[in-house]
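With one protein chain held back, the other chains of the complex are shown just where they sit.
Every chain is named by a letter (A, B and C) in the order it is written, and numbering of its residues begins at 1.
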Amino acid sequence: FFMAEAGDIAAWLPARQKFSHKGGHGHALLIAGSHGKVGAAVLAARGALKAGAGLLTVHVPQCGYSILQIAVPEAMASVDAHQLQFSTVPELGPYRAIGVGCGLGQGELASRALGELITKAQQPLVLDADALNLLSAEPSWLLQLPEGSVLTPHPKEFERLFGPSRDSFERLNRLREQAQRLGQVILLKGAHTAIACPDGTVWFNPTGNPALATGGSGDVLTGIITALMAQGLESWQGAVAGAYLHGLSADLAVAATESEESFAAGQVAEWLGRAFKAARAGGSPT
Amino acid sequence: FFMAEAGDIAAWLPARQKFSHKGGHGHALLIAGSHGKVGAAVLAARGALKAGAGLLTVHVPQCGYSILQIAVPEAMASVDAHQLQFSTVPELGPYRAIGVGCGLGQGELASRALGELITKAQQPLVLDADALNLLSAEPSWLLQLPEGSVLTPHPKEFERLFGPSRDSFERLNRLREQAQRLGQVILLKGAHTAIACPDGTVWFNPTGNPALATGGSGDVLTGIITALMAQGLESWQGAVAGAYLHGLSADLAVAATESEESFAAGQVAEWLGRAFKAARAGGSPT
Amino acid sequence: FFMAEAGDIAAWLPARQKFSHKGGHGHALLIAGSHGKVGAAVLAARGALKAGAGLLTVHVPQCGYSILQIAVPEAMASVDAHQLQFSTVPELGPYRAIGVGCGLGQGELASRALGELITKAQQPLVLDADALNLLSAEPSWLLQLPEGSVLTPHPKEFERLFGPSRDSFERLNRLREQAQRLGQVILLKGAHTAIACPDGTVWFNPTGNPALATGGSGDVLTGIITALMAQGLESWQGAVAGAYLHGLSADLAVAATESEESFAAGQVAEWLGRAFKAARAGGSPT
Partner (left out) sequence: FFMAEAGDIAAWLPARQKFSHKGGHGHALLIAGSHGKVGAAVLAARGALKAGAGLLTVHVPQCGYSILQIAVPEAMASVDAHQLQFSTVPELGPYRAIGVGCGLGQGELASRALGELITKAQQPLVLDADALNLLSAEPSWLLQLPEGSVLTPHPKEFERLFGPSRDSFERLNRLREQAQRLGQVILLKGAHTAIACPDGTVWFNPTGNPALATGGSGDVLTGIITALMAQGLESWQGAVAGAYLHGLSADLAVAATESEESFAAGQVAEWLGRAFKAARAGGSPT
């Protein structure tokens, strides 16, 4: 059991070389959004962009095309064949990490396409939200995930995936066991977000506050973790650092102009720069 | 008769538990917007988002779909069957409070759908703008509103609903009587916004300034009150606290960079974080 | 000949009463935009909104509908029957002042509709850009403008309307004569913007800098003047005060974070609040 600290995060972040180029910071892919939930794709994209993905492509259904290009001009759009939901896995060659699930919906087409993605992907996946719900219905897929994947359930999604727990102690044990069984990283969201690694290690995240209990917050986290992994962090490092920076952004915002009520998920992205700086400076806000 | 004070507001706001999650802060629904007035839905959504709704869904006609998803990515969109106006009541199960009326238009379809909403809703409604105008034409609906609802008329809407008054004294009496008769909260907008409760209590709001006399200001207020009620405040508390925070946001903005002319309704949302902080700090701006 | 001063502007701005309401600050209409130039409608709308119009409606062709509602949610959209350009005069009853011409194009339909607008309007018009170019082709319309209208040509548009001048002295004389002949206010843009009134008075504007020589700058000015007139300023006061505040916004921006190159027209709207404050404070920036 470890508690994440600013020093850890700072040590894991790859130093950017003077001679680096955008390709060197990784190309991240997000598969997100469905009719009525395209905002989730926007929020995940903003998280990935501000967490340092060198290149970012977002795969959205047709109803999300213009929305995404307006809201996040730095991202390229990959447009699905379907008007309303994810139905077709794009060419996966260029990507170093893939985040999937934010606002995806739970349609049959999306389920089939997720299954295909899991089969085809050579890169690690970050699975969130509806991708986890779809996985709950097809638990055999859990053992077919590409190596180095990360699951990011909140407690209800965790329960759907791995069954109920009597208390938080039992849930924590189950978290640890499942990460070992699957050989993947599992990030269990909560007041004390816990990240379990395949080797049995569990990290706790000390940052964050109740302002983050708001719609879209998880979407931004998925974007951040995917971007960190695209930059070369190990999956468990990406998950631990992502949770740390995500929470610290909210802490900084609430210490400045926002209240716990007024903080909106998209603001995590606005404060990420200061969170990176604070982590590098040892955790004290700049 | 009471004058709202920062201490009241602060006492009513639910303390966010470290272990809270987004569902715990309530799911708010806004039914708003029609062709040419989708901006009203955007403004109400921004108010609700920044007032702390844990989850937010906005029901808009098809012409509002992309607009809403671009402008407020944190909100989910529920899209009506009609291209131009509200015509169909969505599934109401998930919501703890429902705001209806901003930019809704006064079409026949919208009227019928509003009637259906009033019949079906088990949750409290916040009724504003065109919902009030439609109610004026169907006064029998006034007695069928779900318990704990809030009406937010400006003086002309109040007159349409409850008849003319000779002076502000008579209007205030009528406000009090009608709130008692209907058993609902009525918020009468004006320089001294007054909130009448079913038990005969009347609260006056001390915040706000003429900058708020601008198009869209009421839409943001509706969003704020709906979000506060979704978080568990009683209807009268939501109305009193909503008016207080709405006015205080404008006061803070005008004390900083805006003039009474330049202040735009959407800016209420930008300043809400500081208003919450100021209310908690006893009313003195931070 | 007068030089506009902060004290003049401050004296003309209507004091907002504590009991004012949005209708009391006037309803402004802008008729603007065509395919490829809808941004001009957005910029004019932002100018009008931030200059204090109580209510604002923007009439755009269909290709501008979503653009406007996303970019300026506080404005209501009136949508033309035509996909690409202004073709149909909307119902004019509700409006206290009407700005027309920004990005309007010079199509035949737009010309005919402008002629109809001039015939029907009882309210003062603010005529800019393509409305002036269309007027040049139909000079007889110049004598049919509603009382209290304002023309805002730049030097080339002025020349098209009223013929060439040998030098700036002759042009200034012509400006004065034409304002008297037409009985309307003419604002001639330039380094020293001059506003000529029907009674022969000419005001010079002391604010502004070369940062304003950028596309869209005039659109914002049209919005500002229209909004001031909707709030009850006389046409000449609206023109003089509008030019003053428009220029002062750019002066404040350039004194802060912008250079003359980097200043974009839309930023006038951002700085207008501080310009109003500075004008009230006697011209010294706050």
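Just so it is clear, a contact is a pair of C-beta atoms (placed from the backbone, for glycine too) under 8 Å apart; a residue touches a chain by one contact, two chains touch by 3 or more.
Everything numeric here is computed off the predicted structure, so don't read it as measured data.
One chain is not displayed; in the complete assembly it touches the shown chains A, C. When you scan A:Arg112, A:Arg160, A:His192 or A:Arg274 for touch with the missing chain, the hit is A:Arg274.
Remark: the omitted chain is touched by one listed residue; of A:Ala40, A:Leu55 or A:Ile118 this is A:Leu55. Residues touching the missing chain, restricted to chain C, are 35-40, 42-43, 63-64, 66-67, 70-71, 154-155, 190-191, 209-211, 213-217, 257-266 (touch as defined at the top). Touching residues on chain A toward the chain that is not drawn are 13, 16-22, 24-25, 49-56, 65-66, 69-70, 72-79, 227, 231, 272-274, 276-277, 280.
To be clear about the criterion, only the chains that are shown with their structure count from here on.
By the document's definition of touch, chain A and chain B have no common neighbour. The angle of the rotation superposing chain B on chain C, based on CA atoms and rounded to the nearest 5, is 90 degrees.
Computed centre separation for the pair chain B/chain C is 34 angstrom, with centres defined by C-alpha atoms.
Here the spacing of chain A and chain C, counted between their Cα centres, is 48 Å.
Multi-chain contact residues of chain A (touching two or more other chains): 70.
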